[in-house]
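After the structure tokens below, expect a handful of questions from me.
In this view, the complex is presented without one of its protein chains, the others remaining in place.
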Amino acid sequence: MILDTLTIVLLAAGFFFFFATTIGLLRFPGFYARMHAAGKGDTLSSLLMLAGLIVFNSHHFSVEALLVDLKIAFIMVFILMASPTATHAIIKAGYEAGLVQWQAEEEGKHDLAD
Amino acid sequence: MEDILARYNYWIYVLLMMIGLYAMIAKNNLYKKVIGMSIFQTAIIVFYVSIAAKEGATIPIIQGAHGAGLVPAIDPAVYVNPLPHVLMLTAIVVGVSTLGVALAVILRIYRQYGTVEEDRILEKLR
Partner (left out) sequence: MIWQIDLIVLALLVPCAMAAIALKDMMSAAITFGAYSFLMCLLWTEMGAVDVAFTEAAVGAGISTVLFIAAVHHSRRRVAKRRVGRIVFKLLGLSAAGAIGIILLWAASDFPEWASPDIPPSRHLSPYYITKTLEDTAVPNIVTSVLADYRGFDTMFETSVIFAAGMAVAMVLRRRRGREERTGRRVENGFARESPIIQTICRLLAPFMQLFALYVVAHGHHSPGGGFQGGVILGASFILLALAYDLDFVLKRLNEKWTLILANVGVLIYASIGALALLLGGNFLDYSVLSRILPATTPVMARSHGMLGVEIGVAITVMAIMVLIYANIASNGKYDKGL
């Protein structure tokens, strides 16, 4: 029962962060803000969902389930190492290509009567 | 006609195949033709894999076979049909080999003619 609740909580949290990442990717202005949202949100939500799968797999506790849990834990460590590195690589490529940070426009530009 | 409407999944496979075929015929850029070829290949692979699928069946690895001794009688309806999977494994690997050779030939053409657009290459050939 506790394991069930924990699984649902972890998977729901992962789903929520994925959703927030997607909204951030679509709504943030500029390249750097979008990559910021995508990189961090992706990593965190993947880790949360994988943790939920580990808890779900430990229902029937046996040696095989422990082995599968260990493999999922290895995948979590790999994602923790590799996904922020990939985000860093993309942002570095954009910086070296010369993309500038998005700046908010001045307030007065939108008035028609000027 | 009702049969065709009932097999709605084949519509999407045929649509993907025809997207790939259209790209191979009508696109000007050589890279786009190669992408169309790859799309055609993966559409055919998904067609075969969908033939192998069975309702309520599990992956084709015999369960409970890690310990010593044989498992009791194996029911073929419990496992997905593994034969198209084997054929498609070969197809994927051959597909990526073909992709590598196609990209190498495109680079060679670019080195020789300076362009990867089909009509400009044909002009330079005449």
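As written, the chain order gives the labels A and B, with residue 1 at the start of each chain.
Please note the rule applied: a contact is a pair of C-beta atoms (placed from the backbone, for glycine too) under 8 Å apart; a residue touches a chain by one contact, two chains touch by 3 or more.
Fair warning: this is a prediction, and the values are worked out from it, not measured in the lab.
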item: Touching residues on chain A - with respect to the absent chain; value: 78, 81-82, 85, 88-89, 92-93, 96-97
item: Touch list for chain B against the chain that is not drawn; value: 1, 3-4, 6-7, 9-12, 14-23, 25-29, 31-32, 35-36, 38-39, 42, 45-46, 49-63, 65-66, 70-71, 73-74, 76-77, 79-86, 88-90, 92-101, 103-108, 110-117, 119-120
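By our rule, only the chains that are shown with their structure count from here on.
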item: Centre-of-Cα separation between chain B and chain A, whole angstrom; value: 31
